[in-house]
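Yeah, one chain of the complex is gone here, protein chain that is, but the others are all in their spots.
Chains: A, B and C, in written order; residue numbering restarts at 1 for each.
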Amino acid sequence: MSKEKVVLAYSGGLDTSVCVKWLQDEKNLDVVCVCGNVGQEEIGLDAKKQKALDLGVLDCQVLDLRDEFSDEFLTKAIAANSMYENKYPLLSALSRPLLAKKLVEVAHEFGATYVAHGCTGKGNDQVRFEAAVKALDPELKVIAPVREWDLKCRPDEVAYAHAHNVPVPEGANDNPYSIDDNLWGRAIECGHLEDPWNEPLDDAWVMTKNPEDTPDAPTYTEIEFEAGKPVAVDGKKMKLSEIVIALNKISGDNGFGRLDLVEDRLVGLKSRECYEVPGALTLITAHKALEDICVEGDLLKTKIKLEQDWATAVYNGQWYSPLKNALDAFMADTQKFVTGTVRLKFFKGNCHVVGRKSPFSLYDYGLATYDRDTTFDEKASAGFIEIDTLSLKTWAKVQGPSSAAAQA
Amino acid sequence: MSKEKVVLAYSGGLDTSVCVKWLQDEKNLDVVCVCGNVGQEEIGLDAKKQKALDLGVLDCQVLDLRDEFSDEFLTKAIAANSMYENKYPLLSALSRPLLAKKLVEVAHEFGATYVAHGCTGKGNDQVRFEAAVKALDPELKVIAPVREWDLKCRPDEVAYAHAHNVPVPEGANDNPYSIDDNLWGRAIECGHLEDPWNEPLDDAWVMTKNPEDTPDAPTYTEIEFEAGKPVAVDGKKMKLSEIVIALNKISGDNGFGRLDLVEDRLVGLKSRECYEVPGALTLITAHKALEDICVEGDLLKTKIKLEQDWATAVYNGQWYSPLKNALDAFMADTQKFVTGTVRLKFFKGNCHVVGRKSPFSLYDYGLATYDRDTTFDEKASAGFIEIDTLSLKTWAKVQGPSSAAAQA
Amino acid sequence: MSKEKVVLAYSGGLDTSVCVKWLQDEKNLDVVCVCGNVGQEEIGLDAKKQKALDLGVLDCQVLDLRDEFSDEFLTKAIAANSMYENKYPLLSALSRPLLAKKLVEVAHEFGATYVAHGCTGKGNDQVRFEAAVKALDPELKVIAPVREWDLKCRPDEVAYAHAHNVPVPEGANDNPYSIDDNLWGRAIECGHLEDPWNEPLDDAWVMTKNPEDTPDAPTYTEIEFEAGKPVAVDGKKMKLSEIVIALNKISGDNGFGRLDLVEDRLVGLKSRECYEVPGALTLITAHKALEDICVEGDLLKTKIKLEQDWATAVYNGQWYSPLKNALDAFMADTQKFVTGTVRLKFFKGNCHVVGRKSPFSLYDYGLATYDRDTTFDEKASAGFIEIDTLSLKTWAKVQGPSSAAAQA
Partner (left out) sequence: MSKEKVVLAYSGGLDTSVCVKWLQDEKNLDVVCVCGNVGQEEIGLDAKKQKALDLGVLDCQVLDLRDEFSDEFLTKAIAANSMYENKYPLLSALSRPLLAKKLVEVAHEFGATYVAHGCTGKGNDQVRFEAAVKALDPELKVIAPVREWDLKCRPDEVAYAHAHNVPVPEGANDNPYSIDDNLWGRAIECGHLEDPWNEPLDDAWVMTKNPEDTPDAPTYTEIEFEAGKPVAVDGKKMKLSEIVIALNKISGDNGFGRLDLVEDRLVGLKSRECYEVPGALTLITAHKALEDICVEGDLLKTKIKLEQDWATAVYNGQWYSPLKNALDAFMADTQKFVTGTVRLKFFKGNCHVVGRKSPFSLYDYGLATYDRDTTFDEKASAGFIEIDTLSLKTWAKVQGPSSAAAQA
């Protein structure tokens, strides 16, 4: 009788390699590996696939997800100016649901009963994986080996690997940080950074140059958007994945895109995180500037608040959820006229918007200019103020600072 | 029989000097001038006072408001991380209600029937002045000469001045921009900037150096807060007005604090504005970083949204209003434990938080570290995820992407 | 040379009849009348049309707008559980933008330069008319005779009518109230009601019976919805306009649907209003109850807040606006699975939901029942609580009521 099957989110690193063995030995399952390319830095996918096959997995599927990631996930993140707690443009929270979707698809293909991931029990990613899997197939069961096993630290894992003939990557212990990265950026945790009073060391940063080592002259770049979606850089039409890569390069070379912050994890604790998000931060900066001229003011103010709801939902693993769907519908409606060009100036870690234009711009020179005698009817302002402050005036008489009530 | 009196917000510039004469001649009023020092750049107060007296005003009161401005207004702005439309830390919106308060006090002192201001009919400041006056004394009447008279442009005003023996400041036409400034920063409008595609020229900036001309080595600064209020810079206790001045200098010398944006004015139009807010932006950056470790996550998320309500209310002239009062009560409650130190690194236009610490920090190393075997119970996460995603799982079965309903 | 034309929103009452004459005489305009039937009570449309023609108008178009009103406006109001300030289901705010749309269409048909309405300067409707006209054709000019002329009260208008051969409706002065009504309900203002301490008199109510005079046995009714839209009453499929009429009858006969409240008008004052909204309130009550089982909890909570934004925008005349459009997109997405049946019990002024069911119900008996040994894993709760309260526990140690900090 054949064994039950599990589809594992496999990165080729130590954790998920040990997971393969553990699922085979402890759970008596046939393992199918899925290795998704969402643009992470060093991938060596062929070697990783061979390593999985050597461990006796049923299959190891290597999937290039960069365009699906860009077109389905980053586009929505840009529309929502994705910024968790108004400071962090999301990263793993965007790639995990896509990886989970692929796990579910492969599970259906192989008739698997389980999916598995290599996330720890202290992070957000376990929730994002499992929430996405449940949303896409509530009948699939999830195994989280790292949460379940008794390997308490990296040396334990290395020992287990040696004992079970799992190859240990050279230098597996060399990187002092825990890293997750994709097209949209790179997260750096652990080590020296776990004291939020410590300044990050130079070795933390890979995608972005130290501003001290960047060009002494500014770099200007223009980004074009159509209906909220980036479509060209410096006049050259490109697909979104290429645009992100191009901007990661331009911004990173100019030292822009480093974040150092403390955020609130879903599991109830505060965590110090450093991020390199040069392309992401550039695109969001430019997109906001274009919205400033293309989105009407009352809508803009409501959108700014809902952006926080969107980012929190996605951070918390609700990519596939009715709340996120409805927020996406709102966001999509706001993007119809977000078409135009933003001009950016990079210089030694800075990225400043220095120009924006749009065929649908709501900026109206005739109204805005302080030259008098224009289309704006200044006499109307007296009436406007009369009515606009009427509620305040009524309040002032009865309850305000100079009222009898307040003085009592 | 004595004339009725008007108290005028007087800056000593061309506009308000002409206002003095116009109020005397056209409205047949006795004028009392109030000239408030909120930290604006070049003030030459004695000369301005003399000029007013030469124009025959009843009195010209020159008031040093810098500490009241800092302690009553900036403190609240910092607590609320004041950022209108999530991009602009407010400026005139903070000084206008204080000036209005002084107008009302002087009006009561002199038994005046009117107050007057020199704002145009296209801007926000007219509303802020009048709303504040009505809130503080709903019986006082407001005159806005610039909105009422027929002087359509600056040359008209100059001609009126010459015709009525009002001295015209030398170089009155030299500055290509319209400027408003105070301790908290400097607003630059008009001229070349009225096309939002134009990059600001070098002559727009006064408080901040061009990043290209700043020191080649980083500057580190530490700011201390007590209950949300800045109390020291680099270990030196100072009053808030001094802290703002010190940080304007440090940040400005390092080229930090320039903003270039399009904002939505209360009067319904979009306006391109440049701001220099070196100290303001530094303090808000540092304050947010301290809140990140001192304010609990659910509260922080709610506060981020209410900060937008606060900034919009203040931008719109509701400083003295029941809504703003209640929001202040919320904000004040959040600041009780925002005590600690933030370390900043300035370099060529950048200001990065590189460290934060607090005796009330909610960052807990034992919980956050990815070292295993700590105080965090990873086994609990399975149960957490089970319940946390239960609603999503139920939805998935009935309405989700793989449900029969969705496939229909 | 032919005169310029104006299209007038014409009701046939005294106000708009006088408007016709005033526009002809004072403004020297050719008048086209538009009289929209949105379900108001007594219409006598033929006579009103003749009356307009007798006054010499170019044309008087009588339009049956009941289905367009139901399908385009009430459907969206139901989706958003439209309740201004959480107490009032809107009424005139829903019909005015439709009437404005017709004015604009007719203006284009006749090549008119102006549209006109008979609203006073103290109410919301003037804003709603003018905002809608500007949104639909920003070049059209609006005339508001009642705001402009010098007829200070009803007797002035009657005198003007007599002087200018405008027929005065018999009993024009008899109704002590000012009334506006349409399919969705009836607004009653003025007279005795202007003191908010006065209880409304019996003569205020027309659509709803006094509960004391209603049947002594309960009436049960079932309403079916499909994707948020009412489609049947008591098993009988009907179009929405018929459903509203049917429920106005059932609810009104049972004395349900009276509101007596003080609301905040857009023009900054508080206004005491009585409303009869039997069908509207019934449909919103039923729709909410169905949403309670068909809309996921996190989405429901976000929707409840955005319903307030929707109602405020519509109340303030923003029916045609980018904010309202984006909110509608959000609302529409939430309604996909709001399909099912709600059972209501009417009795002497009460309307209680006593049953709700849906093929897409998220209520899961197996999870909800307190019988043990079901699908709900109670052991998971311990882990859930551990993580869910972790942030609170960390706070408690450092800043909480029993912490050293709090005791200091």
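Going forward, a residue touches a chain if its C-beta (ideal position, glycine included) is under 8 Å from a C-beta of that chain, and two chains touch if they have at least 3 such contacts.
Just so it is clear, the model here is predicted, and its values are computed rather than measured.
> Hey, which of C:Gly13, C:Pro169 or C:Gly349 is the one touching the hidden chain?
In the full complex, the listed residue that touches the missing chain is C:Gly349.
> On chain B, what residues meet the omitted chain?
Answer for chain B: residues 264, 267-270, 295-296, 298-299, 302-303, 309, 313, 318, 321-323, 325-330, 332-334, 387-392, 394 touch the chain left out.
> Provide the residue numbers of chain C that touch the chain removed from this figure.
Residue positions of chain C that touch the missing chain: 85-87, 120-123, 126-127, 130-131, 134-138, 144, 147, 151-153, 178, 189-190, 194-200, 211-212, 216, 218, 258, 260-264, 267-272, 288-289, 292-293, 297, 300-301, 304-305, 308, 312, 317-318, 320-322, 343, 345, 347-350, 352-357, 361-365, 367-373, 376, 378-382, 384-385, 388-389, 392-397, 399-402.
> In the complete complex, which positions of chain A touch the hidden chain?
296-298, 336-337, 359-362, 364, 367, 377, 379-384, 386-388, 390-392, 394-395, 398-399, 405
Operating definition for what follows: only the chains that are shown with their structure count from here on.
> So the centre of each chain is just the mean of its C-alpha atoms; given that, what is the distance between chain A and chain B in Å?
Averaging C-alpha atoms per chain gives centres 31 Å apart.
> Give me the residue numbers in chain C that touch at least two other chains, ranges are fine.
If we look for residues of chain C contacting two or more partner chains, we find 296, 298, 387-388, 390-392, 394.
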